[in-house]
Every structure is written in structure tokens, then in C-alpha cells.
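Removed: one protein chain of the complex. Kept in place: all other protein chains.
Labels for the chains are A and B, by order of writing; each one numbers its residues from 1.
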Amino acid sequence: MSWTFFHKLGSPKWFYEISGKLLPWVAAFSLLALVIGIVWGLVFAPEDYQQGNSFRIIYIHVPAAILAQSCYMMLAVAGVVGLVWRMKLADVALQCAAPIGAWMTLVALFTGSIWGKPTWGTYWEWDARLTSMLILLFLYFGIIALRMAISNRDTAAKATAVMAIVGVINIPIIKYSVDWWNTLHQPATFTITEKPAMPPEMWLPLLVMVLAFYGLFTLNLLMRMRLEVLRREHKTRWARAALESNT
Amino acid sequence: MSNLAEFFAMGGHGPYVWTAYGLTGAVLILLFLTPILGRRRLVQAEARRRRREET
């Protein structure tokens, strides 16, 4: 049954071999999607009648933002799996994914801010979305800082798992309260324009870019996890063989 | 040719669009350099360890 697969997943060696086979496919898919998405978004998609060409920033801002949020969910799931099933690989995933998520949040914030200048006239706006993204960045920093502070690897694994779970439970609460806060403090005249429904020529390249970013995330995560697995298992024969032949 | 120039200018929004894309590209490169360089260092460390133990 599928439980065997689940238990095999606990073996670092099995993971290393399988991910090695998957890696070229993930890489090919991601790069292809990236090239198609960027070319489509930059060249062929029509410009927005209100925002002109700066609207094209959406093709990196939205995928980065989506990834920033999904990655945190993944951290929490990895945390639960690691705590409940004591799977070391889940902790490797948590450890490796956190910095990727943090960088994605930073990219989302920066591109959002740059996009804001021609659109709203200012680089920073305390609106609900940007503010929630900033808080998400702090949540990521917390997990990364906690891991760095605890020297015992098992303790660090469990502590960051608990923190990720606590964080994920708080995220909807934070989101709702920031949304509410935003409605309290918005002057009546200024409304963040609801984006009108996008025609397919505009959201299709967006979809491609989101897929590309997910692919790149998976690629990067697998690469980092493989490295971390080799580091942790460097005393075993299979790891040494892998390093020697550099496969 | 003027099409290319227009493309880069992005209707006056050029600096914004290209900074955003450039920043993202730089971050992506950074994200991938970390495991690649890390792995190279690990392979070298392992080679050194092997040389030490076989002497």
C-alpha cells in the first residue's frame, strides 16, 4: 500500500536516489516554463490601459507572493510530519525550505514596492497585502533565527517545527486583523483599485510564471535537501560513494 | 530597431520593470548558487579527507 512509500521516504538514501532521477526533469520543466512565461509576459501580453507597462511586474510579483505563502504552509506540514512521524527528512525539508520562502517574501515585497511607485506614486504603502507580506517575512526570520540559535540538531528540529505550526495557525488571524486594520485607517477618498477581471491574454502568462516559480522552488529545494542529506549522512558508505563520484 | 528601443523603454516605466526583473533574477541566481557551491565544497572536503586517510 502507499504506506511503504511513506516509510521509504524516511530513508535519506532512498530520497537521494529518487531526487537524483527527478532533478533533470524538474529543471527542464522549470526553465522551459520560465522562459515561456517571461517572454510571453514581457513581450506578448498587452499592456494594462491604466498602469501601462509597469503592470508587467505582476508576472514576478504574484508568483513570488504565492510561493512565499505556500512555502510557509509547507513548513508547517513538514513540521507536523516531523513531530508526529519523527521523520528526519521532514526536518531537512523544513530547514532547507525556510530560506527559500524568506527570499521569495523579500522578492514579493521589493517588486511590490517597485510596482507601487508608478502605480500609487509611493514606494511603500501600508496596505493590507504589503503589510501582511512584511509580517510573513518576520515569521520566516523567526524560524530561521530559532534554528540558528539552537545547537542541538534534534532540539532545533522540534522547536522550529512547533514554531512553524504556531505560525501557520496565526497566519489567518494576522491576515484578518491586518485587513480590518486597513479598512479602519483608509481615508475615504483613496481606494486600492480592485483589479478588474483580467482577460486570458494577461492571466495565462501569469499562470505559466506561477508554474515556473513552483518548479524552480521544487528544484532549489531538492538541490538543497540533497546537499543537507549528504552533510548529515557524510559518515555512511553510500554518501561517501556519492560524493566521490559526484553524482 | 526602434521596436527594441521602445521595448526597453517600456513606455517610460522601463527603470521600474527592469529593476524588478533584474532583482528577481539576481535573487534566483543567489538561491541556486548556494547549493551548487555548497556541494562543491563538500566534495572537496570529502576528497581531502579520503587523501588523509589513505596515507
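To be clear about the criterion, a contact is a pair of C-beta atoms (placed from the backbone, for glycine too) under 8 Å apart; a residue touches a chain by one contact, two chains touch by 3 or more.
The working rule: contacts and distances are computed from a predicted model.
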Per UniProt, the name of the complex member that is left out, chosen from "General L-amino acid transport system substrate-binding protein", "ATP synthase subunit b", "Heme exporter protein B" or "AzlC family ABC transporter permease": "Heme exporter protein B"
Omitted chain's touching partners, listed by label: A
Given A:32, A:77, A:106 or A:174, the one touching the chain that is not displayed: A:174
Contact residue for the chain not shown (choose from A:85, A:123 or A:138): A:138
Sole residue of A:26, A:57, A:163 or A:216 that reaches the chain not shown, by the stated touch rule: A:163
Hidden partner chain, residues of chain A it touches: 83, 135, 138-139, 141-142, 145-146, 149-150, 152, 154-155, 158-159, 162-163, 165-167, 169-170, 173-174, 176-178, 180-181, 184
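The rule we apply is simple: only the chains that are shown with their structure count from here on.
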Centre-to-centre distance between chain B and chain A (centres being mean Cα positions), rounded to whole Å: 18
Contact set on chain B toward chain A in their complex: 7, 10-14, 16-17, 19-21, 23-24, 27-28, 30-32, 34-36, 38-39, 42-43, 46-47, 50
In the complex, chain A residues that touch chain B: 38, 42-43, 47, 52-54, 56-57, 60-61, 64, 99-100, 103, 106-107, 110-111, 114-115, 117-118, 216, 220, 223-224, 226-227, 230-231, 234, 240, 243-244, 246
